[in-house]
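Other chains dropped; remaining ones untouched in position.
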Amino acid sequence: MNAADFVPLLRGLVWTVALTGGAFLIGAVLGVPLLAARQSRLWPVRFLAMTVIQIVRAIPPILWLFIIFFGLGMSVMPINPFNAALMGLGLIAAANMAEIYRGAVASIHHGQWEASAALDLGRWSTFRDIVAPQAFRVALPSAASYLIGLMKETAVASTIGVAELAYQGNQLSQLTFRGLEVFALVGLFYVLLSLPIAWLSRVADGYLRAKVAR
Amino acid sequence: EDCTPKHQFSTIEAGTLTVAVTTFVPHSFVDDSGNMKGIDGDIAAEFAKRECLKVKAIAVDPAAAIQYVLSGQADITTGDWYRTAERAKVMSLSAPLYTDQMGIYSKEGFKNVSDLEGKQVGTVQGYLWVADLKAMLGGSLKLYPNSVNMQQDLSSGRIDVAVDGYSTGVVAAQKGALGDVKVNVAAPDDRVKATKEAAQAAFPYALSAKEFGVALDAAITDMHADGTIVTILKSYGLDGTAAETGAPRLVE
Amino acid sequence: MMPASDNVLIRLTSLSKHYGSHTVLDGIDLEVRSGEVLAIIGPSGSGKSTLLRCINYLEPPDGGTISIGSMTIDAARPVGRPELSGLRRRVGMVFQSFNLFPHMSVLRNVSLAQERTLGRSRAEAGERSMQLLKRVGLADKAGQFPVRCSGGQQQRIAIARALALDPEIMLFDEPTSALDPELGLEVLAVMRELAESGMTMIVVTHEMGFAENVSDTVMIMADGNIIEKGPSKDVMRNPREERTKRFLRAVHDR
Amino acid sequence: MFPTQDEIAAWLPDLLGGLSISLQVTALSLAIGIPFGLVLALGVLAKSRFLKGLSLFLVEVGRGAPALVLLQFIYFGLPTTGLTLGSFSAAVIALAWNTGAYTSEIIRASLQSVAHGQREAAEALGLNRFDELRYVLLPQGLRVALPALLGFSILIFQGTSLCFTIALPELVSRAYEIGSTTFRYFPALLAAGVLYAAISIPAALLVNHVERRAGLYAQR
C-alpha cells in the first residue's frame, strides 16, 4: 500500500460523513413527530406509530435500501443511490431516535409538566421551553452512541452504488489482495471519526450536568 | 467527432451505456478515476466505443447489480457472470466473452477433485461448482463472499485447499498475494460438472432489450474474430486460450 | 374580616374525583371570598393536594362545577383549551417541591410564562420579573440557576413565578414542608405579606402558626370530605369534631 | 418483487439454516457481551485511572470500529499471533466486544439513574460492593436499560450478516447465495427480511411486556 491508496479512502470518507450526517439529521428531526404520534392520546395514532417504529427497526437496512431504491425508485420516481440511502437510513434513524427521545422525555420529573400546566404554557411552549432542553441533555449520550453506530451502518449504501468508505476499503483490498492492512486502515478511519463524537458528547454531557448541578 | 454506430438500438440513457459494475478483480472493477476496468469492463467499454456510446459506470454490490438491470437503471452488469439456465429465466445473457475454469489452489499443487476429499476446502460464493462441491464435501466446504477473504484463510491454514476461478488465481499469484500456493486448472471429474466444461462468462441484460442484445452479441462476436478479447485477456496476464469459448451454452 | 357569603370568588359545588374505585374527593362544596385566606389541613391521603389540583384542572375532576368569578366550568363536560387557559391564568400555584425549571436562570423562570402566555415582550417581562424578585427579596439571584439557591429561596422564586401571571387566586400545596424551620420562616413571611396585600389564597399546610394567625378560615379534610370548617381561631382552639381533635393533638404532640 | 410460493418452499430450509446460525451467534454474543458491558461500565466508573483508561479504550474502540473490522482482526489478524479461532468463535468474540462496548454506555447510564439514596442505604446496611450491585442497583437499573438493550440486541441480530466475510453462512449470505444462482436477489432478501422481522417484532413485544411487569413494583 502506498500514499496513492489513501486518496480513494479519503474520497469514501467524504461520502460516509455526508451520509451519516444527513441521515442523522433526518432522524433527529423526524424522530420528534414520530415520538409525538407514539405518545398521542388517540390510540389508533399511537398504535400506528408504534407499528411503524417496530417494523422499521426489525427489517435489516439493506432491505430498506433495496425497497426504496429499486421499489420506490422504479415505481414512483427515479432516485439516485445516495438519496435512496439517505432516505432509508434517515427512516431507520427516525425510528431509533424516536425511541431515544421517548426514554429521555420519560425521565423528566413530572413536576416539570405540572408547573408548565399551572403556568398555562401550552403544549408547544412546554415542549420547546421546558421538555426539549431537559430531554436533550438526557438523550445526548444515547444519541451520540447511536450516531456512531449509524456511521458504520452507512456501509450498506455501497451495495446500491454509493462509493463510501467501506466500499473503497473493499475495493482496495481486492486490488491489492491485502485484506487485513486495508481493513485496519478503514477501521482506524471509523474510529478516528467516532472519537470526536464520543468525546464531544462526554464533554457536552459533563458541561450540561455541571450547569444544573450544585 | 464522427462516429457511426453499427446497430440501431436504444439504451436506458440515450447515447450512454450504463453499466452496473461489481468489484471482482480482475474481471470487473471501477478504478480511482471512476472508469470501468477489468476484463469484462474493457470488453464492455470496447462495445460502447464501437456503438458510439459514452460509458457510465456505477460500482455496486452483486445483488444490487442484477437489480439495477432488472429495474431498468443499467443496461448491463459486469462481473464474470456465468451463463446458466436458471439465470437465463430471469435475464438475457450475452454471447460468451471467455471461459473461466475451475482452479485448485494449494501448496501441494493439487490438480484433481479427488485431492479435495478429506481436506478443509474453501470456495467463493456464486460459482457453478459450489453446489456440486457442497454435495461432495458437505461440512468440510466453507463458503466465502470474495476471493480475498478466502485467500487469507488459505494462508492462515484454516483451509487446506481453495477452489476459485483460475484466472483470479493467476492474477493474484502475479501480484505475489499467494506466496507458495500453486494454482492449477482442475482436471475433469464427473462429480463436478464445472470441471468438464468451463463456464462461459457473459453480460446479463434485461429480457426486454431485444435489439440491444442483438447489437451486443454482434459486437462480442466481432471482438472474438478480430482478436480484441485475446488482447484484453493477455493485458491482465492471462493466456489467450480462455477466449476460445466454443458455442454458447447454458449450464443446467 | 369580611361578611360571610359576600363577594364569593371561588365556588366549588359537589366536586368529586375517583381513582378507579377509590374516591378521593367525595363531592366537595366550598366557597372562598375574594381576599380570603383559607388553610386546609388534614391527614395524609385525605385529598388535600387532589382538591387543589382539581381547582386549576391539573387533575380533571370527575364531577361537579368550579366557578371563578363569573366563569364556571362543569366537570361533567369536556373542557376546551381556551377555558382551561382562562382558568389557569387566574389561578397561580406553588408546589411542595418548588418545581422550578432547572435549566433556566431564576429570572427566566419568572419571565417565561409572561412572554409565552401573556405575550409580554422580553424587556417588559424582565422588568416585571425583577419587581417580583425584589418583592420576595431575591433580586440578587436573578442571574443564578435555581440549584444554586437554598430551598427557601427556591420556594420564594416559585412564588414570584406564580405571581408573574397576575393571578387572582394563589394555591399553595405544603409550600414549607420540604424546608427547615428557618428557611420555612422566610417563605411564610412572603406568604403573610401576600395575604396582607389582599390576595385570595388557599393553602394546604401543617404550619399551625400560619393556620391560626394568618389564615381567615381553616378547613379540615379527611377521606375526601370536609370535616370541619370555620374561622381559624375557632377551629384551631375549639375543634368540634373528634377527628379534628385527634389530628390537632397529633400535630401538637410532636 | 415477491418470491413465489414455489420459491419460498425451495428456499426456506436454506434460509432457516442461516437464521438458526444468526440466532446462535446473537444469543451467544449477548450472553457474553452484556455481562462484559457491565464490567466495562463499572470499569469506566472506577476510581483507578488505569482501570478507567483501559475500559474507556475498550469501549471507544469497540463501538468506534465497525464490527466488520473487529471481525477481520479477530479472525484473520489473531492467527499471526499464533491464535487461530473458528469462524463461529471469532464471530461471537467480535460481536460480544461490540455488544459490550455499546451496552456499557447503556448500563452505565441506567446505574447512574438509580436514586442516590439506594446506594447509601445499601452501604449503610454493610452490603459489600457486589451485593449492592447484585441486589439493589442492577434490578432497578436494568428496568431502565431494558428498552435500549433490546434496541441494541436487534442491531446485533441484524449485524450477524457481517459474519459471512469470515465464512459463517448466516441468514443474509444464504439469501445472497440464492440470489446469485437464480438472479432473484430481491425476493430472496425480502424473504430474509421477513424472517428477521418475525424474530425481532415478537421479541420487542415480549420485552415491552416484561418491562411493564418489571415496573409493577413502582405502581401503587
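First chain written, first letter: the chains are A, B, C and D, and each begins at residue 1.
The rule is short, and it goes like this: a residue touches a chain if its C-beta (ideal position, glycine included) is under 8 Å from a C-beta of that chain, and two chains touch if they have at least 3 such contacts.
Computed from a prediction, not measured in an experiment: that's the story for all the values here.
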Q. Each distinct chain appears once here, so what's the real count of each in the file?
A. A x1, B x1, C x2, D x1
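Simple rule for what comes next: only the chains that are shown with their structure count from here on.
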**Q.** Required steps from chain B to chain D (each step between touching chains, minimum)
**A.** 1
Q: Indicate, using Cα centroids, the chain positioned nearest the centre of all protein chains shown.
A: A
Q. When the C-alpha atoms of chain B and chain C are each averaged to a single point, how far apart are the two points in Å?
A. 82
Q: Compute the distance, rounded to whole Å, between the mean C-alpha positions of chain A and chain C.
A: 45
Q) How many angstrom between the C-alpha centroids of chain D and chain A? A) 18
Q. Can you list the chain C residues in contact with two or more other chains?
A. none
Q: Among the residues of chain A, pick out those that touch two or more other chains and give their numbers.
A: 66, 70, 179-180
Q) Which two-chain combinations qualify as touching? A) A-B, A-C, A-D, B-D
**Q.** Interface residues, chain A side, partner chain C - complex
**A.** 109, 111-112, 114-115, 117-122, 125, 129-130, 133-134, 137, 211-214
Q: Quick one: which bits of chain B touch chain D in the complex? Just the residue numbers, please.
A: 62-64, 66-67, 70, 84, 86-87, 89-91, 122, 125-126, 130-131, 142-145, 149-150, 152-153, 156-158, 204
Q | Contact footprint of chain A on chain C as seen in their complex | A | 56, 58, 84-85, 88-89, 91-93, 95, 97, 99-104, 112-113, 116-117, 145, 147-148, 161-162, 165
